[in-house]
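Before any comments, here is the structure.
A single protein chain has been omitted; all remaining protein chains appear in their positions.
Naming follows writing order (A and B), and every chain is counted from residue 1.
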Amino acid sequence: MKFDEPTLQVRNLHKTFVLHPQGGVRLPVFAGVSLAVRAGECVALDGPSGCGKSTLIRCLFGRYVCDAGEILLRHRDGRIDLANASAREILEARRETIGYVSQFLHVVPRVSTLELVAEPLLQRGIEPEPAYERARELLLRLGLPSNLWSLAPATFSGGEQQRVNIAAGLIDRKPILLMDEPTASLDAGNAQTVLELIRTTCAAGSSVVVILHDAAQRRIVCDREIHLPAPLERAAIG
Amino acid sequence: MSPQPELAYNHAYLDEATKRMLRRTLLKAVAIPGYQVPFAAREMPLPYGWGTGGIQLTAALIGRSDVLKVIDQGDDHSTNAVSIRRFFERTAGAATTTRASAATLIQTRHRIPETPLTERQILVYQVPRPDPLRVLEDDAEQRARMHAHGDYGRMRLMLYEQIARSGRITQPYNYPALVDGGYLMSPSPIPAFDNHKLDNNAALQVFGAGREQRIYAIPPYTRVASLDFIDYSFAPERPPGHCSRCGSPASYLDALAIDDDGNREYVCSDTDYCQRRQAAPPKEARS
Partner (left out) sequence: MTEPILQLESMTHEYPGGLGCRAVDLAIHPGEIIAIVGESGAGKSTLLDCASGRLAPTGGRVLLRRDEQLLDLYTISSDERQALLRSCLARIHQNPRDGIRFGISAGGNVAEPLLAAGERHYGAVREQALEWLERVEIDRARADDPPEQFSGGMQQRVQIARALVTRPAVLLADEPTGGLDVSVQATLIELLRKLVRDHQIAMVVVTHDLAVARYLASRMLVMRAGRVVEAGLTDQVLHDPQHPYSQSLVASVLRG
């Protein structure tokens, strides 16, 4: 295992949605996508609307199923192909190797902001006090004051929810981090903080794959950009 | 067909085949201590609830040299005890007695004699409800399964609830006991106080339930353990005081009304025991 091998390597990935309730309509999203990301790199996914950026990110996390291709992660002392791994293997990879910050916070009733953010550390067996301490630091950094910590985020604004989401996603640094429009609902100041946090994460050795629609932000935080081609022709087959 | 002869009964009323069937059932019961063995009960000339099970067992066991004692709630002279004794005098030509020490066969309802029994004796219990789980579970198949698996948690729960409610186990009679570490038995409605006499008794103890058609047995010298808890061990209550007639401090006492003002005296339930003590008071050291 050479050190400069990519932490994430995608080979010839294909994704087509098949909508059975609609007569089996096929929606091809992308075909033949390949990319590689190294430790410490921040890579932006770019391309026209509908090119499948979010879909690709979700495939990389195992949330979407791919029809063909490989998603190779450097995991433990070897590699794992997330596109062909079992459910439990993917869960293990998510616990240890790959994280995902989606566009929207999944709101759960009755779980406080602090608990939500500390949860990834608690799950890893970190003691509650240090876990909560780290969560508080991160929340403060992201401009979420202490009066919000004991509340469930359901009533927060979009921007506040997004920052909670990011805190939960960044608190337990993983070798690979996937982020889908992390700054979309944020004002300039908060967006800047998030970009700084991403840079810090990369500096610590993580690989980041991010979708940012703002070109200026991409330039600040990303080492390179990967362009996905325009959406494939959507022929109704079925 | 020749006319029926003048009414003459087979020895002890039942025909030999029936008695053999009863003895076979008894052998099985003795072989599986505490297990309720089904049997085909016969019509007996007394109603259910008056000891048809006990009578069938006695009829199967009584031989020409047996001496029979019958007690009902400890009393040799209650109507039922007298009737049953006369029944066997007539149908088996049996010798009878009120003295426990002189009997070879003792049929009883709801009490165990105070006098310790010997290996030469058999104690026959009349039992109304043979299955201790009946109070907990209506379904017979479920009960059978519980017995088969030794699943007696619910019975222990019943005692647990008594402690939770009253601070102690309050089961006054029909106190459940485990026979030979195996089956849970219903000792018949003997007072909980009498349970210890079931344990390690030199006599063979057999139980007959006529209406429910079950026979079970405790072989001599068998361990019978009344259910309890480590911190709430089996400690049955006894009406306080001494027998007002013989002075016994240890026998089970019945309360007898002596007037219409509610005054009572406490006397030994076991009349034979009481009379013997009155006749020859034991030289007890005053403690």
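One rule holds for everything that comes next: contacts are C-beta pairs under 8 Å (C-beta built on N, C-alpha and C of every residue); 3 or more make two chains touch, one makes a residue touch a chain.
No experiment lies behind these values; they were computed from the predicted model shown.
Colleague: I need the residue numbers on chain A that touch the omitted chain, in ascending order.
Modeller: Here the touching residues of chain A are 17-21, 58, 62-65, 87-88, 90-92, 106, 108-111.
Colleague: Since one chain has been left out of the picture, which residues of chain B touch it in the full complex?
Modeller: Counting only chain B, the missing chain is touched by 148-154, 156-157, 160-161, 163-165, 229-232.
As a working rule, only the chains that are shown with their structure count from here on.
Colleague: Provide the C-alpha centroid distance between chain A and chain B, rounded to the nearest whole angstrom.
Modeller: 78
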